Every structure is written in C-alpha cells, then in structure tokens.
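I have placed the structure first, in the form of structure tokens, so that the comments after it can refer back to it.
Excluded from the complex is one protein chain; the other protein chains are retained at their positions.
Just so it is clear, A and B label the chains in written order, and each chain counts residues from 1 on its own.
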C-alpha cells in the first residue's frame, strides 16, 4: 500500500503538466477551460467534456454568458504598452466587457486595481455577475503613472455560450462512490489553482491503473462555485445516494504545510479518514474549522446537500501571502509539494478502499500458538506486531471499523493491513459489513 | 434591540424605588409585604395581589401564621433605648413572638446575635418555623453591654392570617410563557433583596410597553421558599406545560460582578440564552454550579418540578461580605448596578423573543450578487457583515436556533437580527418552528 518509490517521478510529471497549463487564461467559461480540459484528457482519455448552455438554471443560480478574450492592453500617453494581457493574464479583471477608448489618468484610475500592501504583486480580480471592466497591476506601476491620455483596449466577448466541465466516472465493485472535485477556472496561478487539477489528474490515472477498485469514483474538473452548483443541480440525488466520502482538491502544490478543512458538521467517513491519514502520515498539519471554508465545500456541504466532503490541502487559500496574486506562480509550487499532496490523498483513498468493520470469530482470545501466530515461549518481550495483533483482536467487536481500531491503538491503518489479512486467513477475524455514512 | 439610551434614567428610577421600599419591614408574611406590593402596583397596575390563608398546605409545607410587628426595643439598666426596631428592623429576629419582660444581662445574652468576624454589622436572622424571639446587634455593641437588668419588648403578633404575593400575567401571541420570579420577604437590605423586586418591576414595565410580545409572561413577587412552594403548588401543571424559560431575579443591584447560576441539569433554553448574553454582553462573569444554589431555584428546579429557571445576578448571595447584614444597604447598590442587571435580563428576554430555528430555502449558496447582497467585484476583502451573512446561510440547516448559530459564529445574537431579516426578506431564510424545551 502506498508504494511511493516513484513519487519523485510523479511529482516531476505533475509539475510539468502544471507548467504546460499555466499560461492558459482560464475563467468560469470559455476556451481557456476547454483547452485545459482537452490537455487533461490526453492523460485521462475517458474524461467526458460537458457543455451547459448559458441561461441554464441551477438551484438559485443561472449559468452566465460565456466569456472569451483575445487581447487587452493599456497604452500610456507616449503610446507605450504599459499593461499587456499577453504578458500576464491577471492584468485584466475576469469577465471584463469589451472596451476601446481613451481616458485621462484621472478617469482611468478607478478602473485600476492594485495591492498597496504588496506593491510588486498583481492582484487577481473578477466581476462574473456584474458587467464591468478593469485592469490589475502592481502598486509600484500604478504609482508611477503620469498624467495624460491613456488608450485602453479589451478585446473580449461576453455572449451566450456554454459553461464547460469535465467528468470522469470510474466504475468499481460497488455502486458506492468516492467523489473528487477540483476546479479549472483560475488564470495563471499555480497553487490556487493548477495544483488541484494536476494532482487530481494523477490520482485518476492511478485509479484507472488499479486492477480492481472496491468503490466507484466520480471525478470532476469544474469552474468553482457555479460549476459545483451546476453539477450538483443535475447529480445531487444520485450523489446523495452513492457518495460515501469526497475530497475537494485545492491548494495542493506548495511545500510549506499540510492543512485540513472538515465537512460542515464533521465526523463523516471523509473527515475520519483524512484526519487519520494526516495524523499518522505527515509530521504536522493545520486543522481548520468549517468557518474557514472558501472553496467548493461551500456547495457540497451546504445545508440539505451535506455531502461528506473535506479538503486536504498544502497551504490553504486565503492564508498564504501569494494567494490570488501574480506571486502564486510556478516557483511557489514544486514537484515535492505536489507529490506530498498526491501521496496523502492517495493514502486516504487506499484507506477507504480497505476500510471495513471487523469482528472476531471466537469468544475470548484465540489460541495464537497452535496457529504459529504466537511465540510458544512466553518471555517478557513481545514484539510490536504481536501487540498490534492482540489489540485488534481485543477491540474488533463488530462496531468499529479499521479506522477506529487504528485510532484506538494509535497506529497507522496501513501498517495493520497485513496482519489483518493474516488474522482473517486463520479464521480469527471477519469483515461484517461495509460502512455506509448516512 | 436593547436600545439603552435611557439606561441611566432607568437606573436612577430603580434606585429611587429601592430607596422608597428600603425602610419597610418585610417578612414572609404581613403588612410589610402588602405595602411593598401596593407600592409596586403603582408602577404595575395589573399586579394581582393574592392572599393565601395560614394553614394552607403546599406540597410538604403549610403556610405559617402571619407575623406583624409594630415596635421592639431593649432598654439598658439606665433605661436608655440601646436597641430600637425603628432605627434598624434587622435588630429583631424575624418572626419573633411578642415579649415584654425584664432580664439580667446573663439571661439576655443567649437572645442576642452578632457576628464576631464583622464587629460593626448587624446580622439578619429569622425563626419562621420555630416560635422564638431574639435581637440582632453588632458585636461591638454587644461587647459593650454592662451587667444589670434589661427591659425587653417586642410588640409583634403571630396569628392566623395570610401569605401575600403579587402575580402579573402579561399575554403574548403564544401561550408559551417566560417566567420571572423575585422575592419580597427581606427587611431593610438592598442587594438581597430589594434589587430583585425593583429590577423585575422595570422589566415588567418595559414588557407592558411593548407593542407585541411573542411569549406570554408570568411574573411573581413572592416571599422566598414558602412563597415559591405555595405558588408552584397551585400553578405547577400549567407552568410545566407553558414555561419555556425562567429567571429567578435576585442580587441584581451592586456593581462588582455579574454571576450565573444554572438550572439543575443545565442546558435548558434559559441556560443557553443567559450564557449567550453574559458571554457576549458583559466583560466577564462568574459561573456558579447548581451546587451553589440558595434561592428559589431550589424549588423551581427541584426533582420532578424541573422548570427551566436560571439566575442571572450581580454579586451572588452567600458570596459578598455584606450579605445578610445591615451592611447590605442602599450604599451597596447603585443605579449603574441595577441598570446593568436590567440590561442583561432584558437582553435575555429580547433574545428569547427573537430566537427561532432557521433554515435556508435553497440548496447551495444563494447568488447574493443579483439580490444586491454581495459586492459584484470580488476582492480579497469582504466585510464582516457579509461574512456573518454567509456563515448564517452556511449553518442554518433547520436544526439550529439563532442562539446556536450565534454561538457557532461567535457573534452576539443581537448583532445578527438585522441581517437575518434581510435574508428572510430576500427569500433565502425562514424560521421553521418555535423552539420548545421538553
């Protein structure tokens, strides 16, 4: 389990994929999303790319017009191109309507956005649901602008079209599903959010490569918020019926921290497995509250939706200083950062695949000796493995699953699998029924 | 809510009322109680003054004879009046039988009560249920008495009569009731207990002035212990059916502390609202256990009665040094002390009036922008109000009342009312049903 010999290779491959996708200007809708999904489908041929028309209703929302942009720039009074969309796509406020005009510096200023506290960073802004336009630039650049007339051009379209997302359904032995969601609507930023799509791509590749899967997998690459709402509006009933655990994959690229954000009420199978894996699989992690939420768990865990979805992250959105600026670039993430997140998420899935309620098959301790499971000569020393074996037999009473048992005896679940197989082989232990969150 | 612009005025008015009532010699029964209730009914015209005959049974108790006193004094061997009931009514042990005799100092001594540890304070003592008589005086005075013959006179009556209490029922939209109880059986002491009756009087005045009330109110001014037992013996069934929360109003006059004493098993609506209001409405408060009980919650929370009654106090009985002595006088309480308690108790009631279980009306987050509830331009900053609004929508799932929600998001409930109205107005939130303690 969790054979990580090729983690370095996978880390590099994920980093390379992120680099390929980085320059694309993604947004809620449009060709940036489509070309991102097309690139991902090279790795995941089964990825179904779905188009939902503008104007489609989804719960309280309506799919917005499709936005595309070809070019955008600002020329200074001397005709010098001082802001250029092709240099950095964060320069344009997302969903900016087309503009072609000349303005005085005074008129231009309210259209310019910068971060006084981070004077050399370009902020990331959008105006999805109110028609507007604007440019983002560094505070340093903004304060260097001279009075005069500025030529401003945004060559964009905002028209009826589609919202695009990708969906990959991987069948398993059971109809019960593990749900994985990530988003593909951010322009050139790396941790938030190319790390999510690339780690999800490689998790899916690994799942597809497995000989057998207990669970089925539902994996989506969507635009944030409207995408998860649109997806839920079509799939909620079946997901509520089938999903036993879910992961919102975001901010999984840097190497500074591990973080956990629980489901709304906590305590679901997803919460339990993630806390077990983080508790035993990494040196330390930051444990957030659902009050700190800020990604698609806002939809997946909303009242009356309440899917068992958690976020296992590296440095969490909102928290790290480069968040939502041009500083969240390829230098912020790393092969090691990506592969660490990949390893933890894969371990969560491996634990879920193997988790089961266990029950002993005899009253009183079994006689280990006659099965060759116990040293015939009782000495003061007993090996750690023997202790774990006896502890499992002491607690496996048909009410506790393997995650519970591993927590009770303070050992990583993945170190117990072999001895549990051994105990089953000797007729001492059985799985009673697959746990189902209700 | 909790418009406290005239708190100073109310504080002064309450202090003035306490001053008026202070000289009256109250006891379990008798004209002191009657004249106190008569004065209160000037402020509360609807106050019903009830008389229960001596000898009436009430659970394990019997209403005692009525006690009245006109005069009492001790003359020293020189004929000098050294103890005078008209100077301080604490000088006479409450319920003392009539006496008119001459005693040697030696014979007198066992009838005299003082506090060696508080040598200049006159203690407050009673002998309600055993016929007895005695005088209380300061330790300083007691130790200065010279040998000789003392003339002793207590001009009291202890005869069949009535126990008197006041009851005010204020109707509301619902038959469900909030219960407020205070006691009117203490002679000239201020914090314990004129503060309770005056604060209760002004809470009742405020309630009567409200345009509408969701709850009905049951407010009683009774003698402690026997009064609450007598009242419960007639009203228990209806109170058990109707009372959703209750407050025992005592020791609410000084300015040194806020205190909380829970119901017997804790966790009732009264406990929850009082802890929320004290937790968010005052700088700090002392949290007692029900083991520290000592007032009428002893009856209201007794086994099989178990009404949801708590005490929200300033300095608690038993705890402050002036308790049950002549030092608990008008200088111990203050307009600020009284109005602080009034404010907190009124806030408890206001929170109860507005408390309700909330539920969202859509799956997933609603689209705030198209309702003008969300800034169309998403920036790194979001206002605190917006955050509270989104948090309410994230947690209001039909199982949590507003007190729960306010606790979850760590904000005073009263700061959320406006935004909740806003959310309801926009069809995003509804109240599901009025919470009922069971």
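By our rule, a contact is a pair of C-beta atoms (placed from the backbone, for glycine too) under 8 Å apart; a residue touches a chain by one contact, two chains touch by 3 or more.
What you are looking at is a predicted structure, and each value in this text was computed from that prediction instead of being measured.
Asker: Could you tell which one of A:64, A:308 or A:366 touches the chain left off the display?
Answerer: A:366
Asker: Looking at B:132, B:255, B:329 or B:422, which makes contact with the chain not pictured?
Answerer: B:132
Asker: Which listed residue (B:186, B:293, B:327 or B:354) would be found touching the missing chain in the intact complex?
Answerer: Candidates B:186, B:293, B:327 or B:354; residue touching the omitted chain: B:293.
Asker: Since one chain has been left out of the picture, which residues of subunit A touch it in the full complex?
Answerer: 359-360, 362-367, 369-370, 376-380, 391, 394-398, 408-409
Asker: Extract the touching residues of subunit B with respect to the undisplayed chain.
Answerer: Residues in contact with the chain left out: 59-62, 93, 113, 115, 123, 125-130, 132, 225, 228-229, 232-233, 236, 264, 290-291, 293, 298-299, 302-306, 323-324.
In this text, only the chains that are shown with their structure count from here on.
Asker: Which whole number of Å gives the spacing of the CA centres of subunit A and subunit B?
Answerer: Chain centres of subunit A and subunit B, defined by C-alpha means, are spaced 55 Å apart.
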